[in-house]
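Right, I'll just put the structure down here and ask away after.
In this view, the complex is presented without one of its protein chains, the others remaining in place.
Order of writing sets the chain letters: A, B and C. Residues in each chain are counted from 1.
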Amino acid sequence: MLDFEAALARAEARVGIIPPADAENIGQFCRSDLFDKHLLSASSASSGNVAIPMVQQLTELIRTGAPGSEGYVHWGATSQDVIDTGLVLQLREMTYITEEALHNVCDTLADLCRRYATTPIVGRTWLQHAVPITFGLKIAASLDAMLRHQERLAELKARVLVLQFGGAAGTLASLGARGKEVASALAEELKLGLPSMSWHAHRDRIVEIACFYSLLMGTVGKIARDLSLLMQTEVGEVSEPHSEGGGGSSTMPHKRNPVAVASILGAAIRVPGLLSTMLVAAMSQEHERGLGGWQAEWSTLPELCTTSEDALETLAEVLEGLIVDADSLQSNLEKTGGLILAEAVSMVLAEKIGKHEAHALIRQVTQRASSESTNFRVALLNESAIQKHFSVDEIDKLLNPAHYLGSSATMIRGVLDAYESRSIQYAKDGK
Amino acid sequence: MLDFEAALARAEARVGIIPPADAENIGQFCRSDLFDKHLLSASSASSGNVAIPMVQQLTELIRTGAPGSEGYVHWGATSQDVIDTGLVLQLREMTYITEEALHNVCDTLADLCRRYATTPIVGRTWLQHAVPITFGLKIAASLDAMLRHQERLAELKARVLVLQFGGAAGTLASLGARGKEVASALAEELKLGLPSMSWHAHRDRIVEIACFYSLLMGTVGKIARDLSLLMQTEVGEVSEPHSEGGGGSSTMPHKRNPVAVASILGAAIRVPGLLSTMLVAAMSQEHERGLGGWQAEWSTLPELCTTSEDALETLAEVLEGLIVDADSLQSNLEKTGGLILAEAVSMVLAEKIGKHEAHALIRQVTQRASSESTNFRVALLNESAIQKHFSVDEIDKLLNPAHYLGSSATMIRGVLDAYESRSIQYAKDGK
Amino acid sequence: MLDFEAALARAEARVGIIPPADAENIGQFCRSDLFDKHLLSASSASSGNVAIPMVQQLTELIRTGAPGSEGYVHWGATSQDVIDTGLVLQLREMTYITEEALHNVCDTLADLCRRYATTPIVGRTWLQHAVPITFGLKIAASLDAMLRHQERLAELKARVLVLQFGGAAGTLASLGARGKEVASALAEELKLGLPSMSWHAHRDRIVEIACFYSLLMGTVGKIARDLSLLMQTEVGEVSEPHSEGGGGSSTMPHKRNPVAVASILGAAIRVPGLLSTMLVAAMSQEHERGLGGWQAEWSTLPELCTTSEDALETLAEVLEGLIVDADSLQSNLEKTGGLILAEAVSMVLAEKIGKHEAHALIRQVTQRASSESTNFRVALLNESAIQKHFSVDEIDKLLNPAHYLGSSATMIRGVLDAYESRSIQYAKDGK
Partner (left out) sequence: MLDFEAALARAEARVGIIPPADAENIGQFCRSDLFDKHLLSASSASSGNVAIPMVQQLTELIRTGAPGSEGYVHWGATSQDVIDTGLVLQLREMTYITEEALHNVCDTLADLCRRYATTPIVGRTWLQHAVPITFGLKIAASLDAMLRHQERLAELKARVLVLQFGGAAGTLASLGARGKEVASALAEELKLGLPSMSWHAHRDRIVEIACFYSLLMGTVGKIARDLSLLMQTEVGEVSEPHSEGGGGSSTMPHKRNPVAVASILGAAIRVPGLLSTMLVAAMSQEHERGLGGWQAEWSTLPELCTTSEDALETLAEVLEGLIVDADSLQSNLEKTGGLILAEAVSMVLAEKIGKHEAHALIRQVTQRASSESTNFRVALLNESAIQKHFSVDEIDKLLNPAHYLGSSATMIRGVLDAYESRSIQYAKDGK
């Protein structure tokens, strides 16, 4: 907010509305260390917002330190101009942090993707074993989503990172005919976009960035949820990096709880409610500046953004140190005695006897295997229709998960290609 | 949480599980001023919750101050036992505060109700003038809702204010066969209800109180919303009590913004999203104790409860100092030139010419009044069907808002009767 | 709504406002089969609600069938009176259905509770094995929650199942001084509670029942979520009752997807958002009757209630036919080679060497077992501190899940006692 006040004074000096010397004086007192935050906080309640006591303190500081210049403080602006622009400046910082975190998490995901590109893992649908996939493919799906988030963030910045400046009711009448001129200079000073007009009560920009963080957190939460399921005692395919004393139980000596994943999930769960609040609060503000909705944003948006950012960084750490238990990956693939390759057998058999006949026959075999508590492979080899068309060797080849990975490699390659070209572009952009 | 640890030690001493002297020693160190809160906070992240570092600090304090007793700290309990019971103890305090605030707000509403029982005010539906009501009746509807909230709060306390005590996974196995005995003694020590079993992952009790505060805030927000509409410049029927410097604008000298009402509305807007988070977070916790959902409660429930309580208290202040502009009440009733009594005329005319004919005829008159920019009374007196059945005097009587208030007085009396009997009961209950 | 119109006519006849013969005529046409629903639906949009075209059709029917009586239709009522009271009558039916469904689900849970009261199962916290519990205890926690829901439903009925009757703006002015008299007779006719005044824009009653269904669905969803986790291929402890062709995959012959559980979860996920909509929509209605909020209720509340009711019934079916795989229960208990009893060993060791020393020592043993890929029992027996204090037999006894169930039986008994006394009461109440 102080950056706004200083820039406003400079901009108004540039266009000749206030004297340059006064602008300079104002700028010298726009330092947060000079302010009494306790008083700011206390006065905000009765004032209705934090800008009024902030401007009062700034005025007092200048009245004492550079008497005569205090009359030019906050010239022509309204409280919401400084609060909203201050928010936008903070959101800009936030986007830098998020861009870097996204960059890191993409790098880590790409590493995992390459490392496990050909490592078979159980593909699970409806929380049931489906067909084999590779762990790299599972990771690639997350990387692919993160690339979309990078794209979204890049797109919304032009819309969101813009100046708020309209004066009392959006006309900048307090600056006579020179409002737009000041606005333009002010946007330049702050290196923010210059909108056609102020957007005090049209807050789709603010909610758009809330949507972005919510979507991002959706992906972060989905990854954490999958990890939590893979970490179950019965699955045991991955675990969190160990930290000394982390995740212990106060009573159970053997426990090593996935505390990082729990904290990510705890964050992800809170986001949809916060976003719905942002929508209700921000989008229905009355007339030129509303009543209540804006106030409701103040605690909601920062909570949504920082919660998301924290969770994204925690996820990055979990992924970087992720412990993958190769034995469990393998033993889980074998857990159903080959059932996980029922589709593989069915597709090949379909070429011999037709799709529906094959599907029905293999379904019978799977049910027999289940009811007789026997192995799918054994039940299969006992089936005359199978014996007729396939040798034992052929069946064993079909039952090898590594032979039924379809286009996994091509897909991973596609995602990595997209990542690599994106990544280079990011490096070139700088900030 | 320290109250829980002290009471647990006492309870276990009572049933003979730990030595009484050790229980006493433990109790002496269960004082929050002895604890390093910064360390607590810092350790909570890696531990996954605040109970583990709290128990560690307590243990260290006792190891130093009463060596030998530290081994009995937190005996048989799990982290969630102490955190949840600590929460319940806080919620109990909260309910006391809310009972008092509700009591006060009901008193104020009852006063307003009596004071304005017969004062006509525009009844508004669809944000349009409908028929006259009394300001007392408008208030009575709010009082009636508050009485229901008092009733709800009284009912839920038996369900919500109960002990949490189950040990690692709810069996209290760490206490052998004596778990229930300890639980019973512990509930007595803390004066909490004793549930049949622990409820670590069945959190309907917690969400029930969140529902209560959400409903309460719904009413608080509705009252604030109506006040905000009555405070509009064009309506001007009520205003907030003035506070020195409150509600001023940084640029517009004439502004006196309804800052208290705005803060109530800002709070009310946030509640539905917080409640939806509570539902998602608390109700879907996995198995015996979940992953992530519990964590999401930690910031959400306190925010929901304290936001609601603050807003309720702000509302009480606004209502106590509410400035009612009698002139505006009257001039708004007259604003439509009698249209607000179109139903009154129509109902009486219906007895002469039938309901639908009367409705249609009066509708025509209202439209004529509108299109000819004339007064409804004048248009009515010019209508032959009216002339046939009514004298000018009769019409003027019909057009007096005070004559068309129906059962307002009886209804207000009914609400006040309910309030008075309830109120006495509350006073008798004490706490 | 037609029940309302018929009862209104009877009530007004009883108190002498309309002639009894006309009331009887009106009653004869209040039959939904006489109405053109297509026209009703089409006219609702332009009218703004369904009551206006309904009253129009009813009037036309009577004008034709019993000319002269049509003038007394809907006498003194407003659209919201008939729509809201119609809603309350439907909610009353809904509560009957829900009471029965709750009754059934409690019976089924009680049966499961008794059947599996002593059957050990893995207790899981943080999605990790914690300590053994019994399957009966897991069920008892759900039964306990359902008993609370029964209690809540019983409590809210007096508040929610009440008449709505206020006329244009709540004063019943259209009935002169006799509004309350009609209201009283009308409530009697409909066997609904009689509130002190109308509650057109104070809709906490409506949202209270939405909260009830949301809480109930929270429990239903939690049970379904646990079942879905127990049904995972790697866990395999329970499965849905088989239905012919149900849960098959279009491509994978071996798949038997938990479709009933998925549909319950799909329903549970939708509820928090619907409840937040109800709160926003219903609680902030302006003045005497609002604009938009009421409209938003119309699709939201029925969806919330019927979705919940359907899911509750689906859950009842799943629980009734639940297939429990005793072998998996047992083999999962053994999966960690005894680690699940680490607390049991630690608690007993604590009595010999102190709590913290015991916890630390057993933690070391568990880590050694893990790092050396050996069995916890073996690692334990190799530990000198253990050898010093315990015989092999004692250790084996400690490692038996059936010996570490704590107060499970007492807790189950407590829940069943509550169920049994409640259940009898329900039977006595009848409806």
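Note that contacts are C-beta pairs under 8 Å (C-beta built on N, C-alpha and C of every residue); 3 or more make two chains touch, one makes a residue touch a chain.
Please read all numbers here as calculations on a predicted model, not as lab measurements.
Screening B:Lys37, B:Arg115, B:Lys191 or B:Arg363 against the full complex identifies B:Arg363 as the residue touching the chain left out. Among the residues A:Leu102, A:Leu190, A:Ala369 or A:Leu405, only A:Leu405 touches the chain that is left out of the figure. Residue in contact with the omitted chain (choice from A:Leu40, A:Val207 or A:Ile386): A:Val207. Although one chain is not drawn, the whole complex shows that of C:Ser142, C:Thr219 or C:Asn257 it is C:Asn257 that touches it. Interface note for the absent chain: among A:Leu40, A:Val238, A:Ala268 or A:Leu301, the touching residue is A:Ala268. By the touch definition given at the top, chain B reaches the unshown chain through residues 122, 124-131, 228-229, 231-235, 248-249, 251-258, 262, 272-273, 276, 280, 332, 335-336, 339-340, 342-343, 346, 359-360, 362-363, 365-366, 376.
If you put the missing chain back, the residues of chain A touching it would be 48, 59, 70-73, 75-76, 123-127, 130-134, 137-138, 140-142, 144-145, 148-149, 151-152, 155, 159, 167-180, 183, 195-205, 207-208, 211, 214-215, 217-219, 221-222, 225-226, 229, 268, 271-273, 275-277, 279-280, 282-291, 343-344, 347, 350, 354-356, 404-408, 410-412, 414-415, 417-418. Of the residues in chain C, those that touch the hidden partner chain are 45-48, 51-52, 55, 74, 76-79, 167-168, 174, 224, 228, 243, 245-252, 257-259, 261-270, 272-277, 280-281, 291-296, 298-300, 303.
Keep this in mind: only the chains that are shown with their structure count from here on.
Comparing mean CA positions across the assembly, the chain most remote from chain C is A. Spacing of chain B relative to chain C, judged by their CA centroids, is 23 angstrom.
Rounded to whole angstrom, the centroid-to-centroid distance between chain A and chain B, based on C-alpha atoms, equals 34 Å.
Looking at chain A, residues 228, 248-249, 251-252, 257-258, 262, 272-273, 276, 280 sit in touch with two or more other chains.
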